[in-house]
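Quick one: the structure is below, questions incoming.
Shown here: the complex without one of its protein chains, the others still in place.
== chain A ==
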Amino acid sequence: MEYVSPEGLRLDGRRPMEMRQIRGEIGAVAKADGSAVFEMGNTKVIAAVYGPREVQNRSQQMNDQALVRCEYSMANFSTGDRMRKPKGDRRSTEISLVIRQTMEACIMTHLMPRSQIDIFVQVLQADGGTRSACINAATLALADAGIPMRDLVTSCSSGYLNSTALLDLNYVEDSAGGPDVTVGFLPKLDKVTLLQMDAKLPLDIFENVMQLAIEGCKAVANYIRELLLENTKQLEYRRGV
């Protein structure tokens, strides 16, 4: 199948190095300490953060740092064919783990000893790149909850189809079976915290693809930063003196 037309356009009309439209909204869940909705094209994810709060399971309490937990789930209505998946299937446990590790790496857990932070992410619409969207939503929600972090983690995926590097794959491109590189990136520290790929790629091409994903992460980071700054300003001026 042809994923990039001779004119250099992808199936949904984007250029190879073009991202989908991103949109974020802070404060979607009223009762949560922090929450956000994040959209990348048709992929839509909601995240809620509770905490830092008292550790629920006393045996997991750590005296020098906070416990970070993450739960990823996909709404039944999120995919094209309505599937009734069991709650802890392998895919979602794996993604939960990935998100947890990525977020834990940038949260300053040592500042909140003997407490726990819960991150809940749910996919409302799935159109490829749910992993990235979840990480971006979780970052926004954590920032909204006022949890100290070393840096904003942002994430973006890229792939390699028809001998072209493509940024931000959608569902059709994702299911083509080509390589799919998901990168989690700390823009200020200029470090990669997450890198996943479940295929083989020659090293030089892989570097290009990864660099493309990093550029995508930077673009997302700029957007998230603007969003947070706007939100902070709004809260401050509303509060008044």
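Following the convention adopted for this analysis, contacts are C-beta pairs under 8 Å (C-beta built on N, C-alpha and C of every residue); 3 or more make two chains touch, one makes a residue touch a chain; residues count from 1.
Keep in mind that, in the parts below, contacts and distances are computed from a predicted model.
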Name under which UniProt lists the unshown chain, selected from "Mitochondrial inner membrane protease subunit", "S1 motif domain-containing protein", "Nucleoporin Nup43" or "JmjC domain-containing protein": "S1 motif domain-containing protein"
Sole residue of A:9, A:83, A:97 or A:229 that reaches the chain not shown, by the stated touch rule: A:229
Residue among A:145, A:194 or A:217 that touches the chain left out of view: A:145
Footprint left on chain A by the chain that the document does not show: 26-27, 30, 33-34, 51-54, 108, 112, 114-115, 143-152, 187-189, 225, 228-229, 231-241
